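Removed from the display is one protein chain of the complex; every other protein chain stays in position.
Then we have subunit A:
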């Protein structure tokens, strides 16, 4: 099963709506609740990152019998140093993003913790691509 969702940069009132749809689908498929939580927390962190740090993006979801593969791609400033961005506490979030309750530099490390596989590539001034894979078994 494949699904695609748009993500709007800067629009915090819509942030999370794509992850919410994925959660509903996984619930309907009776996936283990612990795996649903790990997956949707990862997706939500990634979705909020697009809203907070990029201009626009999309979430491509591919659900198989044994796993979910999600690609979140965005058009945006990109990440110059991924190792640095992966460190807990590193954040370039604006005051507006912090006011929304984000910008602690915890998102990317939290995605790593909550996913079985995480692949991230980025090009400065072009955008970022993040792949998250979780197995149901």
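Keep this in mind: contacts are C-beta pairs under 8 Å (C-beta built on N, C-alpha and C of every residue); 3 or more make two chains touch, one makes a residue touch a chain; residues count from 1.
Keep this in mind: contacts and distances are computed from a predicted model.
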| item | value |
| --- | --- |
| Options "His-Xaa-Ser system radical SAM maturase HxsB", "DRTGG domain-containing protein", "Urea ABC transporter permease subunit UrtB" or "Protocatechuate 3,4-dioxygenase subunit alpha": UniProt name of the undisplayed chain | "DRTGG domain-containing protein" |
| Residue among A:57, A:107 or A:127 touching the omitted chain | A:107 |
| Absent-chain interface as seen on subunit A, which is shown | 12-13, 15-16, 19-20, 23, 33, 37, 40-41, 43-45, 48, 100-107, 110, 113 |
